[in-house]
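A protein chain is absent from this complex, but the other protein chains hold their places.
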Amino acid sequence: MIIVLKRDATPEVIEHVAEKIKGAGLAVHISKGKERTIIGAIGDETLLSSISLEALPGVESVMPILKPYKLVSREFSKEGTVIDVNGVKIGDTELQVIAGPCSVESKESIIACAKQVQAAGAKILRGGAFKPRTSPYDFQGLGVEGLKLLAEAKKATGLPIISELMDPRDTDIVCQYVDIVQIGARNMQNFRLLMEVGKAKKPVLLKRGLSATIKEVLMSAEYIASQGNSQIILCERGIRTFETATRNTLDLSAVPVLKEETHLPIFIDPSHSAGRWNLVAPLAKAAVAVGADGLMIEVHPDPENALCDGAQSLKPSKFSVLMDEIRMVAAAVGRTLAAV
Amino acid sequence: MIIVLKRDATPEVIEHVAEKIKGAGLAVHISKGKERTIIGAIGDETLLSSISLEALPGVESVMPILKPYKLVSREFSKEGTVIDVNGVKIGDTELQVIAGPCSVESKESIIACAKQVQAAGAKILRGGAFKPRTSPYDFQGLGVEGLKLLAEAKKATGLPIISELMDPRDTDIVCQYVDIVQIGARNMQNFRLLMEVGKAKKPVLLKRGLSATIKEVLMSAEYIASQGNSQIILCERGIRTFETATRNTLDLSAVPVLKEETHLPIFIDPSHSAGRWNLVAPLAKAAVAVGADGLMIEVHPDPENALCDGAQSLKPSKFSVLMDEIRMVAAAVGRTLAAV
Amino acid sequence: MIIVLKRDATPEVIEHVAEKIKGAGLAVHISKGKERTIIGAIGDETLLSSISLEALPGVESVMPILKPYKLVSREFSKEGTVIDVNGVKIGDTELQVIAGPCSVESKESIIACAKQVQAAGAKILRGGAFKPRTSPYDFQGLGVEGLKLLAEAKKATGLPIISELMDPRDTDIVCQYVDIVQIGARNMQNFRLLMEVGKAKKPVLLKRGLSATIKEVLMSAEYIASQGNSQIILCERGIRTFETATRNTLDLSAVPVLKEETHLPIFIDPSHSAGRWNLVAPLAKAAVAVGADGLMIEVHPDPENALCDGAQSLKPSKFSVLMDEIRMVAAAVGRTLAAV
Partner (left out) sequence: MIIVLKRDATPEVIEHVAEKIKGAGLAVHISKGKERTIIGAIGDETLLSSISLEALPGVESVMPILKPYKLVSREFSKEGTVIDVNGVKIGDTELQVIAGPCSVESKESIIACAKQVQAAGAKILRGGAFKPRTSPYDFQGLGVEGLKLLAEAKKATGLPIISELMDPRDTDIVCQYVDIVQIGARNMQNFRLLMEVGKAKKPVLLKRGLSATIKEVLMSAEYIASQGNSQIILCERGIRTFETATRNTLDLSAVPVLKEETHLPIFIDPSHSAGRWNLVAPLAKAAVAVGADGLMIEVHPDPENALCDGAQSLKPSKFSVLMDEIRMVAAAVGRTLAAV
């Protein structure tokens, strides 16, 4: 940690700061320049978290040197993590595509959709059972009934399934049905929920919050990992910016940055960021080109009548065409996508 | 709802959209201009939430006319809501100030702090027992023990207390101790938690999320109100923008906008938005001038040694000076603050 | 234009608004719903720009229906514009790559760099002569001398050249040397400068401002087109968001959105948005996959000693590898890149 003191910091002030740092168990290096005195705190920076260095008199700014995340950092594991979900490898050379409807609506429709996305090359089925909705008056999902329908679709196709967990009280029931637990963007900093899925030891797909920095995404992943669960997939799904032409701004730069910072696999959800189905295909191809390990795409047999997010859902026929296009882009960047 | 069709929309396309709207139970008004055809859907717009109008062929854009919130809207109640918390009136001509430490640390310190903020004119005591922290390695609060210490401070001073609820499983225990339940910024769209505090019928202070629009804040309040609890205080605490000179950007314009849109009282938290104690005083005065109904301010007897957020905490002596200054600004805008 | 009136709008208020619209030469359609009265203004919306409809009593909101840009809109020309710069076609199936140093530094280095980027497949040479710098104490470019050196590099290689125009007073001299005039992000709404390049009839590359919406980019292009110059290339170069891990957030979603809205070619500058050379390659490939018509990439023979933006400049050898990779992604999405 580097502590920059104010121009007029007296020797007493400098000594006071130095004593605080030493008291926390770190060594101190003081460097007096012409314009500023700088104190280097050498040792385990986390020990300083209980001291409010910025609150000390004479302190101008405090700059951490080390990353605040450890278990999920690239330094912790040079090798990329590969997660095995019922034989489907996530984080390997082969890209994986998660597809399915925004919310599970009926047995017939989810099984039909599962077969369609499987036929196009998707290896994991998505479907919302518990739905976070901005309005209390909107459809909130089928709940446990939705999980059961997903299980039926899994039985019919063999596809592993992913669904969202919104409430710590539902952890057991959700984990009983799904193969991957999804933590939604709005819950990325629901720390209690993160602890629960950390303990549950199921693979987790953690969506980036709408206004979460890359560092914060990694800190939330660290919460899960700190409970002993490192099977974490990070998923960028658009951030909130001033631009209103798209629902959110898909931050594809996050992929190469995250690849430097962490060993975890990175997915992209082009459906939620764009909010419009006709933007999904170009963004999906861009996601593959930029280096994502997989995609999460909304597909609905009848988008006009979808109970949620129909505007951003692809019809199965369009999804199938997109998968063919993705296969070509994947090959161009040295990745593969399952043949059909 | 206004539906704008694409330039080349055929009569069949127009008819298809119109049928969908009629099928949902609304009347339709079609207006053919030279450049665009526009369809007005007349009736209860919420009935359209199950139709993905944007997904229909030929639709260019969809513009809602009515507000999506009802119970919390100014149209629902022209009169401002006044919440009575053990005799302390929130939303009335008298401003209320909630003050206290970021987190409860010990019996002595919380009682001392309670007495100090009370002496300066604060009528409600804050203190964190369950703390949402970005890092799993930071101090997470004393939990139930912290709630008990707050109760001791209440007993010693008579001040009602407020503390944060993070987990639906803690609703009962938190409600047993506190007079106002706080929902933190990170949980503003934790819809399950909102439902719980809605059912709990305790006064709630709902903090605006870092990237929540004003409309979304109101929708979250609507979640609480939809469960029968309208004792809701909204609290602006800074939004996330590109500016890094302050931790967040305090959106004071939100106060007059919210005053137009809702009958609920509006508070401002200048401590969290600024992140630095020396910005708290000017922002607190500005909050009063812009029309806020109250303030939430962090005060710590010894900020240097605070277990969290020391940098933004005021010393009791500075808080006392600030309260005197606030009293003068309040008078200038036709409000009052308790005399000491 | 749709004008939504406040709930309590009286017949007099409605009449007053209607009269204003009629006075501007548009027809009026009034629709009285249960909750709101809505007025449709039918005709040329631009005639309403001189009336402050929002300022009228009883008006709640005003929603334009038509696009404010005309000449640059896709409706104006279904066919994409192809710009011919000395035989290099921009906006065609073949992608174009503009490459070169941030600023022109010497005759030897610019000629060497031109040859290197040409050898890798770039067909247009970039180089800054007039440099907009955040600090008055930083290197401001060689000015006219820089333009002359670019002309030497053009002579040596045959590559058309592009350089930035910052000041209307330099329009003639810059146009005398360059084949494409660049308008930088900071000048995207320097309307006087836009008028000048509109009159100059040279191809223009217009960079999106850091906080410009897509609509505003198109309005700035409309400024140029309104002066009779439709040879405009739009260039996304990153927008300003809360994320600080990259210098700016590259908004690749803007490409498919712009492709819907305008017939102009769209370029991507991955160097400025990322701010770091190691992010340039993945972002460049993503840009091609998402549908961009070309790229603008900083290449410097010796980034360590570049007078500006060395951190984001590629070495010629890395640029050459990138061009090979781009060629493969281009083929995967049905585009081509010049063979070498």
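Letters A, B and C mark the chains in the order given here, with residues in each chain numbered from 1 onward.
Keep this in mind: contacts are C-beta pairs under 8 Å (C-beta built on N, C-alpha and C of every residue); 3 or more make two chains touch, one makes a residue touch a chain.
Remember, predicted model here, so these are calculated numbers, not experimental data.
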Which listed residue (B:31, B:227 or B:241) would be found touching the missing chain in the intact complex? B:241
Taking the full complex into account, what residues of chain C touch the chain not shown? 20, 46, 49-52, 54-56, 68, 132-139, 166-169, 186-187, 189-192, 209-211, 216, 219, 222-223, 226, 240, 276-277, 303-307, 309-311, 313
Contacts from chain A to the absent chain lie at residues 2, 4, 7, 29, 31, 33-36, 38, 40, 42-43, 63, 65-66, 75, 211, 240-242, 244
Chain B residues touching the omitted chain (full complex): 211, 213-215, 239, 241-246, 249-257, 260, 273-274, 278-279, 282-283, 285-291, 325, 328-329, 331-333
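Note that in this section only the chains that are shown with their structure count from here on.
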Interface residue identity across copies chain A, chain B - same or different by half: same
Remotest chain, chain B as reference, centres from CA atoms: C
So, what's the distance in Å between the C-alpha centres of chain C and chain A? 31
Calculate how many whole Å lie between the centre of chain B and the centre of chain C, each centre taken as the average of the chain's C-alpha atoms. 39
Dist(centroid_CA(chain A), centroid_CA(chain B)) in Å evaluates to 26
Two or more other chains touching the same residue: where does that happen in chain C? 211, 241-242, 244
